[in-house]
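Heads up, one of the protein chains got dropped from this complex, but the rest are sitting where they should.
Chain naming follows the written order as A, B and C, and within any one chain the residues start at number 1.
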Amino acid sequence: MPIVRFSVSVDADLAAKFDRKIKADGCPTRSKAVADLMRAVLVQTEWQRGSEVVGAIVLVYDHHKRELLQRLTDVQHDCHEAIISTQHIHLDHHNCLEIVAVRGRPPEIQNLFKRLKGVKGLKHCTLAAGTTGAHLP
Amino acid sequence: MPIVRFSVSVDADLAAKFDRKIKADGCPTRSKAVADLMRAVLVQTEWQRGSEVVGAIVLVYDHHKRELLQRLTDVQHDCHEAIISTQHIHLDHHNCLEIVAVRGRPPEIQNLFKRLKGVKGLKHCTLAAGTTGAHLP
Amino acid sequence: MPIVRFSVSVDADLAAKFDRKIKADGCPTRSKAVADLMRAVLVQTEWQRGSEVVGAIVLVYDHHKRELLQRLTDVQHDCHEAIISTQHIHLDHHNCLEIVAVRGRPPEIQNLFKRLKGVKGLKHCTLAAGTTGAHLP
Partner (left out) sequence: MPIVRFSVSVDADLAAKFDRKIKADGCPTRSKAVADLMRAVLVQTEWQRGSEVVGAIVLVYDHHKRELLQRLTDVQHDCHEAIISTQHIHLDHHNCLEIVAVRGRPPEIQNLFKRLKGVKGLKHCTLAAGTTGAHLP
């Protein structure tokens, strides 16, 4: 992919402080740090505009709760077109971590998320927004 | 697990509006909606206090980028104690979605997250905070 | 305003942990803590639905920067219908804190916010979303 080199004018002190911060974070170059910030702005825009996106829905629950597993699986089947695959981890004797990799338009993913979140007995349900990368260098 | 029933006094109009909102979201009962809000407050507290937590790190990258895959794998091996398992999805000819299920103290997970985020060539890197559920009914 | 009393059934351990958390935060009663969480959900909804809302735009800038003060004032006059009043604080010899109290439909406020944020020389510009309280008990 072609690279462009553009220059940015900022206050000297801002550049120095930013360099210290990204060094502390282990970021190798200023170009990478700036490009990461630029990309994060664009991923937000993809979700706002309704582009195809990906994400991860993180669920935590006690699989002993009656019918919980069945309901979560039913919702996932109803919305199977928005789901790529599901990773299931047995955290302890009771608790399960389930990470659902999702792909689709934001409203489809929001709908799946709402339906999962609505299932009784869940301890935790969050959605991490990501990007397909197709339109993002 | 024992259930308690406690009563809450709120303005009638607040209760009515909240009921409409959770109905629109597909939430089955007011008790569930309130308990979900209470749990979300406590999950935040677990991350602040440094309890053992779980989460998901979502990565998107082009696997054709030189050495990128190698570096991501190296970092994951260095921090293998904080990683439960990794789900890898081939989004298209170029792009990969990798979802790393993590478990540990917040500083360990933050360290892994910083090191992954610092790898050159990534398109996206976010961390979804979760809970082990062990201390959360 | 009429008060309703409704009861909530949650796990005993969740109730106990939540009580400890709100006590640590200095919240006087469980009813208040729950009602605050319910209200926060509804304020988000007001912004999403486009109801009339209020908020505060927080600006920090060096008033010695050429034309900065003039431009900020020009933008505020262009959008005066969305502005209630502006509080100006001289932080030190250089820096000003300006807090613009705003009221209107979310798109009008977002437009004012974008225009202020676009002014060259600003050090900081954030928007705190609030509510008119008119539809929120």
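Assume contacts are C-beta pairs under 8 Å (C-beta built on N, C-alpha and C of every residue); 3 or more make two chains touch, one makes a residue touch a chain.
Values in this document were obtained by computation on a predicted structure and should not be read as measured data.
**Q** Which of the displayed chains are touched by the chain that has been omitted?
**A** A, C
**Q** So which bits of chain C touch the chain we can't see?
**A** Here the touching residues of chain C are 25-29, 32, 36, 39, 43, 54-56, 58, 60-62, 84-85, 87, 89, 91-92, 94-95, 97, 99, 101, 103, 114-115, 117-118, 120, 122-134, 136-137.
**Q** Where does chain A touch the missing chain, residue by residue?
**A** 1-15, 17-18, 21, 30-31, 34-35, 37-39, 41-42, 45, 135-137
Just so we're on the same page, only the chains that are shown with their structure count from here on.
**Q** Work through the pairs of chains, note which ones touch, and then classify the graph as line, ring, star, complete or other.
**A** Graph shape, chains as nodes and touching pairs as edges: a line.
**Q** Please tell me the distance, in whole Å, between the geometric centres of chain A and chain C computed from their C-alpha atoms.
**A** So the centroids are 26 Å from each other.
**Q** Using the average of all C-alpha atoms in each chain as its centre, how far is it in Å between chain A and chain B?
**A** Those two chain centres are 9 Å apart.
**Q** Give me the residues of chain A that touch two or more other chains.
**A** None at all.
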